[in-house]
Every structure is written in C-alpha cells, then in structure tokens.
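Just one protein chain is left out here, and the rest sit where they should.
Naming follows writing order (A, B and C), and every chain is counted from residue 1.
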Amino acid sequence: MDASQRPQLEKKKVDINYLLKEAPREQHFITGAQAMAEAVKRANVDMAIAYPITPQSEVMHLVGDIYAQGHIKEYYRAEEELGTMSAIAGAARAGVRLFTATSGPGLLRGLEAIVSWSGHRVPAVLGILTRVVNAPLSIQPDNIEMAYMMHCGAVMLHAENQQDTFDYTLAAFAITEKVDVYIPVAVATEGFFVTHAKGYVDMFDEEYALNDFDPVAAPVPAMDNETPPARIQRDAPVQKSNFMSYLIHSVWQQEIWDSNKRAMKYIYEYLGGPIEVQNPEADVFVLGSGCAAAQCREAHRYAQEDGLSVGFVKVKAIRPFPTNEIRDALKNAKAVIVPEHNIIGWLCKEVKAAIPNGGIVVEGPRVYGGMTLPVELIMKEIHTALGLEYDLKL
Amino acid sequence: MAEQKKRERYNIRISGLGGQGVVTTAHILGSTMDNAGKYASLVPFFGSEKRMAPVEAYVRASNQPIYEVGEVVYPDIIMIYHSQVVTHGKSYTMPFYTGLKPNSLIIINTDFDVLTEDDIKVLEDLNATVVQFDATALALKIAGTELATNMAMMGMLLGLTKLVSTENIEAAVRERFLGTSFVSSGGTAMLDSAIEKKFKKKEQLLEANMNVINKTFEMADSVDISGSELIVRFDI
Amino acid sequence: MTKRVTEGPAGYMPQSAPEMGVELAPEGSALLYGNVVTPEEAMRDAAIALLTRDNPTIFPGPQVLWDWKDDVAEKAAAILDLASEIPNCKIIPMPDYRPKYPKIDVKAEINPNHPNLTILDNRIKACVFVGVHCHYANLSLRMIRAGTDCYTTALCAYMGHEEAMASIRDLHASDIQKFKEIVIEERNKLGIEWETTLPPENPSLQKEDYSTLSPADYGEYRSLIMTKKGEHVTEVE
Partner (left out) sequence: MSLKYITPAERFKKYLPKDYVELVDYGPFGKTQDEAGPGNMGQFKELMEEHPMCSGCWMAYYIRLIFASLPQPEETVTLGTAGCGRLAISQAAVPFIYGNYGDQNAMASGLTRAFRLRFPDKHKDVITIAGDGGTMDIGFSMTMHSWIRGEKFTTIMLDNEVYGNTGGQESGMSPKGAILKMAPLGKKGEKMPATELAKAAGCVYTVRMSPTNIKKAAKIIRRAIFVAREVGPTFIHAYTSCNIEYSIPTEDVFADAKEKEKTRFQFEEYMTDEAKAVIERVEAEEKAAKRAKKAEVV
C-alpha cells in the first residue's frame, strides 16, 4: 500500500519550543531505545528506513511499531546500511522529514553515503547507538565509531542518558531543518548502557507533534518538480574547468562547516548550550560526553561529598565542538580528567586542542571493547590529580 | 664562506586553447632545462572539455633542484597562447594575470592589443612587462604552419630569459619529434601526424621549428625587459 | 564600525565569514560588513554602493524568476522598480544552478559555479543577489569576495548571508520597495539625475538578422545549428 493511502493519526502540531519547553510532561521509566522511538513518534516524521544491527535494532523495531500505529507515513527495511543511507539521501531530495539509526559496523558500512549527506544538504536525523567496530567481532558498547563521524560535517549530539536521548532526538529534527543549518544531525548514545537500560524520562503526551516539514524553507531547492529551477543538479560533480571556479569545491566545504557552526545557536536555544558545567571554581575537572558524562557526574558527586575541589563538564555537542565554551570552563583548571568509552580518546584529543594548556589533560581512564567504566577509576584519577592517596585494589 | 650561487627560478604559467601545443611546450621546456644541466618540473592540466577549450600547463625552471609540486598559483612568467584567453576568459585562472608577482613577464600571442585599460593599470602597478606579438603569423611565415606557434612562444620566452642556449633547445626539440618520447594526449598524437605529413622528412620539420626559434631569439635580443615600457610590440 | 567583511579580492583561499566569527543577524536586524545594524543602515550603505560604483547589477535567482509561488509576481515587480531607480542598472539572472556546459554567456547570465566570470567580464563593482537559494548564494558571495572587488548585497527571504557586505533578512516585497525609496533618497542627496528607466532586456534575446547571418558566424558552435521545420538552408559556409 502506498504511504498516502495509510490512515494517519490526528495530532496537535506545535512548534519545537513548545514541545521542548512548555508541553506538560509526565515521568516514565523506559529504555533508551524507547526514548529515541518516543521522540520519533512525536516528531511528525514522514519516513523512516530501517536495517537491523545490534544494539540499534531495538530502536527501529519500535519505530516500525509506531509506523504501524500511524505516527509515521512510510517505513521499510532496506537491503543494508549503504542502501539505507542512500535511500535517506534520495528521499531527502523530495522534501520530507527522515529518520534512521544504526550502530558501529553499520555506521561504517553506510559511511560513504553518510559523509555525502552534508555536502548534498540532506536534513535527516541519524541515531547512533554505539558499538564496537574493531575486529574481533563484538556487539558490546564502545563509541569509537563516533571518531569516524566527526569529520563528515554533520552536527553530533551525545546523549548521557534516556532523558537526553528523548530531548536531543526531538531537538535534532528542529536543528537539521533550519535554513541556515540543513545538514544532518546525529544523536549518539551508548548501546546497551542506555539503549537497553531503563531510566526516567519526562515526556509530553503523544497527541503533540512537531509542525510539518516545510520543503520550501530550505537553502537548496527540493528536487520535486514543484520548486524552481528545472535545471538543477544540487549535487553537481564539480571539478576544475573553465566553467567551474577553482574555489567551488572549497567554498562548498566551507559552507558545510559554516552550517555546522551555525547550529550552535540552536544548541543553546534547545539544549541550553553545548556543555553543562558544575562547580566552575574547582581545581580539578572531570569532563565527559555520553555515558562517560554520567560516570563523571557520579564521580563529581562523590568528590563533593568528600569535600574535594572537583568540577564537572558534560559535553553535549561533539559537532560543532564547543571550543570556546570548554576553554572558558577550564580556564582556571589545574587538571582535567577525560574518561572515555573508546581506545583512541577522541574527546581527549579535542579537549587538548581546544585549550591553550593541553598538558593539564589527564588521558583517561578509558575502557573499550564493551567494558564498563567504573566511577572508582575516575575517583582514583581525581585523587592522583589532587596529590591524594586512593586505595583501589584490582 | 663559500659564495652562494644566485638562485635563478622561474615559475611559468602557460594558458592557451586545446590544440595549440601548450602541454607540448611544457614538456619541451622541461627537456631543454634538463639538457642544459638545469632543473625543471612540470604540471600539465587538462580540463574535462575538448577542442578550443582552455588548457593550462605549468613549468618551474631553475638552476637548482625544485621540490614543490602543484599548479603555479603565483607565477612570475605568464604565457598566453590565444587572445581569447584574455578576451573571453578562456583560462582556468580568471583573470589571466591572477597571482602574478611584481616585476614579471607576460608573453601574449595576439594580432591586436588585447589588454583593457583596467588590465593595463593592474599590470603597471605590478611593474610587469608585456611582450605582445603574433606568434601564429610568425610560425606561418617562417615554418609555413600554425602548428609551430608554440615554438615561437617558447623561443621568445627563452630568448628573453636567456635560461638556456639554442643548442639546448635544439636537442630538446629533436628529442620531442625524432625520439619516441612522451606523447601528451591522443589529440597531440593526431596533431603530430598532421605536422609530420606536412614535412617530407622529420629533419625538415625540425629545421622549420628551429628557424622559428632562432628568429624569436633574434627578436628577443632587441627587447629590454627591464625597461620602463609596459607593452613591447613586434611587427611580424 | 570595524569592517569585518569587505569587498575583495580576499585572496587565493580566504576564510569564510562565519569562520572569521561573523554571525547571522537576529530577526529585525541586518548585517553590514559583518556587523549587526538596522536594516535601514544596511540598505543605505548598499544604495550608495549601487549609485556610486561601476556597473551596478541585480542578480535575480530562480525563486523570483519562475512563477512558482503566489508572492513571486509582487517581488518581481518590486525588484524591477528598484532596478529602474538605479542609474544604468543591469539585470543578469541566475536561472539555475547546474554547471553549464560548455560555458555560460557571461553577458546573459551568472552561474554559481563560477560567478566571477560574469562579475569580471561585465566589470560589475556593486551587485544585489535576490531569490537565489541560500546555499548557492553563499557559494557565489564567497567566491566573489575571494576573487573580485565587487560590493555584494544579499536580499534574503530567510536569515541572510554573512558573506555579503550588506545582508537583509526576512525579505518581503515591501522591503524591496523600502530599499528603492532609500536608493531614491540617496540618489537625490548625491545629486545624480536619473529618470526612472527599466534595465535593458537580456542581451541574448536581441533578434538576430537572419538575412545576413551565416552558420559560419556561429564559429565553433555552428554544428549545433539546426533547421526549423520547413526551413531549408542552401548555403553553408
């Protein structure tokens, strides 16, 4: 059956600010996968394309269910991730609101298409439910795939928990569709630790939904035979010739990263800023994103209880990277501990590059290959940084 | 301290249209420098278009080894093989003098004054010298074929810069037409066979080319490129 | 006011304006040389540029050239009213965005893949972009700033353009009319005499005199000439 013949649920269509800030909310105890799907349910999504991979599958199963219930107009299981991501790019040309999600190896398989989304001005929301990608095979949580995503031009948000997953996913739809942004927004959170774990999520009623997608308010024409010009090639192959400037590809790339930069004001508007800071006057900081931020938050609380001078920074936006905000937050820090769920320490590298005194950055603790990041490891680093003993056996 | 040898270094941008021998010139220039025991590096550039479409090639020539790669963005010599490069913007680099360094040399093949007032002002500010002559007519007159236009242009360049001797050039031209050396494209091979048909023997072809080069050396001798005049013109 | 974004040429590979720290103007404001100002201030500066610099030109884009939405006619009329008040103003359209083979006619159109061909050939020193989709407008404005000394004005229906010298956002037909009034005021202040005159039609539309035209006149394009139905060409070259 064609999508247009399917019954659609009646919704109260409202603006994103109302959804995020005003709509009355009630607390639910749900998994991260549910939280992402519940956000998609309320985002008035036109089309979602699914392909299974653990631990993402849960999300797209649930999105399939809400499609069956009439919250989404079109949904199908694609052949594999490259096909999925390409189909998202094709559908985007028609001017519709889109969602898909993937994990680790799936992200890498789809990456050829994903890296071109920004340049092709594809406004879509991509869920990344992180997972190991290295050989040998594993399905465990590890967010190394985010390092590959960081140079694609896409906006990237990293959710700490189920609540963030719900809020960021909704905000992502609003951000990706801004005329001055119009590049994809990825919402990442840790597989299993968040996707399969339950947490508290304040949600508004599902009778509310985001306003309809407006294909006209766009920096590029929809290729729908309704929007001029007729002779468009939005994604022209541009190579040096006498009818192409030397600069054309460069200014195009600049435009993508400028669009990424322009997303920052919306991150302030919808997420209250790209970072969260606690105890800004502290000597030692713990800084993390995603699940690592949850571990840091806990460590920060233990430290407060012990009367230690420890501050906390949560990085919500990985792209655009909050360079100025982090530099400002850490300007008086004597040490910054950056715990991560991957071996290469991509966040650590970003933080080092962002501040003038990179030497204060403590690399780790890091865990990977599916290991949990115990708060005690962070506490040990805090104590070391403060010149204190911390007794941690094993 | 050992006396440091003065660095002679020319970064040359050659702009023309497909079929004019732009890339061939770059190759011969390279060989010429090599024959003279000096150094050269060249970067041909073909666009995706064909006949009468712009072609640019870049040559770096020096008495010392050359390390850098890529197109010449900031040239100190520009060679323009066709007036349309200037008048129709038929150049990858628009306008044609983009990036030109001060006190530089421009050689233009044209049968009329191509530079506009605005161009002249820019070039005067750069203290450039423009040598303007009808290389195509000269090639026709001396060698009996337009296909020797590139020889006239190259001869003028080498005559003005005194980078190498005519013997070095002859060796390079000989290598180009008598050797089994590099062929820059399928189109070039076609033109080669056309020009070879024109001359019964390859020796004749070589001689005709050398006559053009010798003539341009003579013409170049009469020019003072450090003079105050912006445009130097020749009657052919 | 420190000018942060100015006429070029800014160089081989300049930073983009957002990279330089320029942000889009908030609602109700405009950008002038990268600074947030009132729309009137920006319009006044742009008006002076259009009145005092050589070969002022308006580049209308697909969103105002094609009759696809209800408000197009009104905007088109307003743009022509504005053009009529700028002495010797030309209109050179950007009808679409594809890289056009083999080459655009620089007198007849501007193309986002190499806008400088048109700017340089026509020696345009002040221009207005209107109705061009934001992505392509940004690419064009950036290349123009990199390679030419043209003063750029962006009249944008959305959020404006950091890259332009003067950028007006949330544009309606009434804003174009207001801009026109400012042009007239500034023109009077400058003492420039001008009678309201529509710009000349597109030069490519001029009727060719077929009685004297031979296919050879088409030069390298002569192979593209095709006969119309019932027409017989007896002489070729």
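Quick note on the criterion: a residue touches a chain if its C-beta (ideal position, glycine included) is under 8 Å from a C-beta of that chain, and two chains touch if they have at least 3 such contacts.
These numbers were taken from a predicted model, which means no experiment stands behind them.
**Student:** Touching the absent chain in the whole complex: find that residue among A:D65, A:E206, A:D235 or A:E376.
**Tutor:** Checking the options A:D65, A:E206, A:D235 or A:E376, the one contacting the hidden chain is A:D235.
**Student:** For a quick check of understanding: of A:I30, A:A43, A:L62 or A:A113, which residue touches the chain that isn't displayed?
**Tutor:** Per the contact definition at the top, the residue touching the missing chain is A:A113.
**Student:** Among C:P18, C:G34, C:P95 or C:G160, single out the residue that touches the unshown chain.
**Tutor:** That would be C:P95, which touches the missing chain.
**Student:** Which candidate, A:D46, A:E145, A:E177 or A:E381, sits in contact with the chain we can't see?
**Tutor:** A:D46
**Student:** Contacts of subunit A with the missing chain: which residues?
**Tutor:** Contacting residues on subunit A, toward the hidden partner: 2-5, 46-47, 49, 73-74, 76, 78-80, 82-84, 86-96, 112-113, 116, 120, 215, 223-237.
**Student:** Tell me which stretches of subunit C touch the chain missing from the display.
**Tutor:** Touching the chain left out of view, subunit C contributes residues 60, 64-68, 72-73, 76-77, 80, 91, 93, 95, 98-102, 105, 108-109, 199, 201-202, 204-205, 224, 226-229.
In the analysis below, only the chains that are shown with their structure count from here on.
**Student:** Whose Cα centre is nearest the centre of all Cα atoms in view?
**Tutor:** That would be C.
**Student:** Would you identify the chain whose Cα-based centre sits farthest away from the centre of subunit A?
**Tutor:** Using the mean of the C-alpha atoms as each chain's centre, the farthest one from subunit A is B.
**Student:** Using the average of all C-alpha atoms in each chain as its centre, how far is it in Å between subunit B and subunit C?
**Tutor:** 37
**Student:** Where the centres are mean C-alpha positions, what is the separation of subunit A from subunit C, in Å?
**Tutor:** 39
**Student:** Find every residue in subunit C that makes contact with two or more other chains and list them.
**Tutor:** Answer for subunit C, listing residues that touch two or more other chains: 101-102, 114, 116-117, 147.
**Student:** Specify, in ascending order, the residues of subunit B that touch 2 or more different other chains.
**Tutor:** 49, 53, 89, 94
**Student:** Within the complex, which stretch of subunit C touches subunit B?
**Tutor:** Per the touch definition, subunit C meets subunit B at residues 12, 101-102, 106, 114, 116-117, 120-121, 123, 147, 220.
**Student:** Residue numbers of subunit A touching subunit C in their complex, please.
**Tutor:** Contacts found on subunit A: 121, 179-180, 182, 216-221, 226-234, 236-238, 241-245, 247-248, 250-252, 254-255, 257-258, 261-262, 265.
**Student:** Along subunit C, where are the residues that touch subunit A in the complex?
**Tutor:** By the definition above, subunit C touches subunit A via 13, 16-19, 23-24, 62-63, 65-66, 68-69, 95-104, 111, 113-117, 133-136, 138-139, 142-143, 146-147, 158-159, 162.
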